[in-house]
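All protein chains but one are shown at their positions in the complex.
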Amino acid sequence: MMDRYSKLQIVGIYAAILVFLTFILLPFFEMFMASLRPLEHLFRSPYQFWSDDFSFQAYSDMWVTVPLLGRYILNSVFIAGSVTVLTMVFVVPAAYAYARLDFPFKSASLGMFLGVNMFTGAVLLIPLYRVLSTLGLLNSYWAMIVPGIAFLIPTGIWLLRSYLEKIPVELEEAAYVDGASRLYTLRRVVLPLAVPGLIVVSTAIFIGAYAQQFLFAITFNQTREYQPLPAGLFEFIGYQSVTWNEMMAAALTGVLPVMVIFLFLQKYLVAGLTAGAVKE
Amino acid sequence: MATLDLEKISKSFGDAEVLHDIDLAIHDKEFVVFVGPSGCGKSTLLRIIAGLEETTEGRIVIGGEDVSSAPPVERGISMVFQSYALYPHLSVYENIAFPLRVQKMQAAELEKRVNKAAEILQLTDKLKLKPGQLSGGQRQRVAIGRSIVREPRVFLFDEPLSNLDAALRGDMRVELSQLHRKLDATMVYVTHDQIEAMTMADRIVVLNGGRVEQFGTPMELYHHPATKFVASFIGQPNMNFIASTVTSIDDKGVGIALESGGNLHVPVDSELVNVGDKVELGIRPEDASVGEGIQMNVRVLERLGGTTIAYGSLTDGTNFCATLDGVTVANEGEALNLSVNPADCHMFDAQGRVLRRLNAPTLNA
Partner (left out) sequence: MTDLASTTQRKRRSLPEAWFAWALIAPAVIFILVIVAWPLVETFRLSFTDARLGGESYVGLENYTDLAESKKFRQTIVRTFYWMFLSVFLKLILGLVGATLLNAAVPGRGLFRVLVMPPWVIPMAIGMIGWLWLYNGAFGVLSGTAQQLGLIGKAFEFLAYKRSAFYSAVVADVWVGTPMVTLFFLAAMQGVSRDLYEAAWVDGAGRWYRFRRITIPQIMPVIVSMALLSAIFTFNSFEIIWILTEGGPRSATTTLIIDTYKTAIGNFKFGEGAARAVVIVFLLAVFSLIYLFFLNKVNNHYGVK
C-alpha cells in the first residue's frame, strides 16, 4: 500500500533511472561503438552516430597490432590474483585478532592500518621506489604486487573483521570448553563459518588489485613483458598511428575477467561491502 | 562425578565488582540452580566455574582438586550455552562428536559414545542433519548431547531454556530432570526463571548484586526465606509487604501495628528487633483467604478458574495481592475482607533480614 505509485510516478522513476544509468554506462557504450568503427570511419567528418560499416574486425586485429595484448591481460589477472592471495594471507589472521582477541595496542595498531587508507601510492612513490629498488624488486611482477598488497591490507582487515565479529563468540567458547586449542578452533570452527566472508573480501581485494595496477605499473616497472593491461593499453598510442578502435576493443576485452567475477558474486559482494553501513 | 566447592570467589571487571566473596559447597550428584535477576552475577559465576572467566580472588575446587587456574577441559566440566552454540557447518553427529575429536579419541569408541548420547536424547534419526534443519527443542538436545559425550564430572547450563517457547520449556524441564536422574551427575544450572529453579533444583542459590542471598532447598526458600529479597523473588505472585512497627515482644513472638491499620501478633523470633523498630510484615498471596481481618479494595480480578487472583490496595494505599478460591465472590472496585493466619506470616527487619518463623511447617527435605 505504502509503496504504491501512480502511473505518472512510475514513468517519472523509470525516466530518472534511465538518465542516471545513461550517465553511468555512457563511456562503456561509447567504447563499444568506437571499437566497432573501422579506423578510417573514426576520423570521418562530420560526425556519424550510426553507419553500416560497423564490424568486429578490431577484436581480431588488436592481437596483431599489440602482440603482447594477451600477455597483458594475463599479467593483469596474475598480478591481481597474486595480490589477492597474498593479501588474504596477511588479512585473515590479523582480522581474526581484531575481531576476537583483546591485547595491548589493539586500537592503536588498528588506527595505524586505517590511517594507511589516507595515503595513496602517489604520495609515497619516491621512497617506495627506493624501497623496492633496495629489495631488488623493480621491473618485476613484485614491483606491482608488493605495493598493491600494502594498500589493500587495511581495507581487507576492516571488511573481514566486521564479518568475523558476527560469528557468535559462544561457538568459540564452546570449543574452548571442549578443549580445542586456538588454532584448532580457528581452523575447524571459525574459518569454515567465515567462507562467505572470505569470498566477499577476496573478491573486493581482487577488484581493487585489478584497478590499482596502473600507477605502480607505469612507475615501478619498465619491463614490457610484465606490464598489466591498463598500462599496456597505451601501447596502441605509441605506434605509427593510434588504432583507437582496437584500443577500445582491447580495453573492453581486458575488463571481462573482472566483470565476470563481479557478475557472479555481485549479490554477496554488495551485501558484504555495505554490511558496516547498516545497523543491525 | 564430583563435588564442587567455591571458596571466597570475587570477580571485578575494572572497578566494578560483580561477585563478592561467594562461598558454596555443592554436593556430588546434586542439581543446583543459580537464580537471580539479570545482572546479579549468576552467569559470570557459571563462566568462572567453566573457566571462561578468571576469578579476581578465590578458589574453585572440583572433586577435591583445585582447578582455579586450569583450562576448562582439564576441569572435567562441560557446558550448555544459552544460544546452544552449535556449529552450523557440522552435522548433528559431528557436533556431538566435536569434544571427542579434539581429544583424538579412537573411531570405534567415539562412535559408541555419540550413538549412546544420541539414544539418550532421542536424536538417533537426526544425526545426519545440520543444526539449521532442527527445531528449537532438538537443537537444545544436541547441545546437551555434546556436553554428555565427554562424561564430565560437572555439567553447567547457562539459561538453556530461555530461547524456547513456553510449552516446549515445560517439556524440557521434565526432560532435564529425567536426564539428571539418568546421568546421576552434578549439575549447575543458571536461570532467571524462579519456576525452573523451584521445579528442577535440589538446592537453589539466590544471587543478588553479586552476593549469595540464600542457598537452600526450594521449600526452605519458600517457607524460610532468609531475606526480604529472597521472599519477594520466590513465589508467584510476589509476596506482599506491609510496613509495620513493633509494639510488643514476648517469648511467643512479636506484636506489631500495621501502617494500614490493625494489630497482629506473629510467632517469629524477636532477637533482631526492639519495641518501636520498623519492620515489614510479609504475606504470601496464597496465605490470604476470605475472612475478617484485613480490608482490601479490589482493582483487578484475574479469574483463572481454579483460583482467583485479586489485585488492589489496603486502606493506606499499600499494594496487596491475594490468591483466592476460584469461586470467591468479589467484584472489581469493591472492598474485600481477608484473613491471614499469623503463623503463615513472615517478618523482616529494616535491613531486610528475616525474623525466623517459630511455627513454620516442618519440611520433609
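Note that the chains are named A and B in the order they appear, and that numbering of residues resets to 1 at the start of each chain.
In this text, a contact is a pair of C-beta atoms (placed from the backbone, for glycine too) under 8 Å apart; a residue touches a chain by one contact, two chains touch by 3 or more.
In this text the structure is predicted, and so the values were computed from the model without any measurement.
For the chain not shown, which residue from A:F113, A:Y184 or A:Y268 touches it across the whole complex?
A:F113
For the full complex, which residue in B:S69, B:Q106, B:N341 or B:N359 touches the chain that was left out?
B:S69
Taking the full complex into account, what residues of chain A touch the chain not shown?
2-3, 5, 10, 13-14, 16-17, 20-21, 23-31, 33-34, 42-43, 45-49, 89-91, 93-94, 96-98, 101-104, 106, 109, 112-113, 116-120, 122-128, 130-131, 146-147, 149-151, 153-154, 157, 182, 207, 210-215, 219, 229-231, 233, 244, 247-248, 251, 254-255, 258-259, 262-263, 266, 270-271, 273-274, 277-279
The working rule: only the chains that are shown with their structure count from here on.
Roughly how many whole angstrom separate the Cα centroids of chain A and chain B?
So the centroids are 57 Å from each other.
Which bits of chain A are touching chain B when the two form their complex?
Contacts found on chain A: 168, 170-171, 173-180, 184, 189, 192-193.
Hey, which residues of chain B end up touching chain A in the complex?
Listed in rising order, the residues are 50-52, 71-74, 77-79, 81-83, 85, 87-89, 98-99, 102-103, 146, 150.
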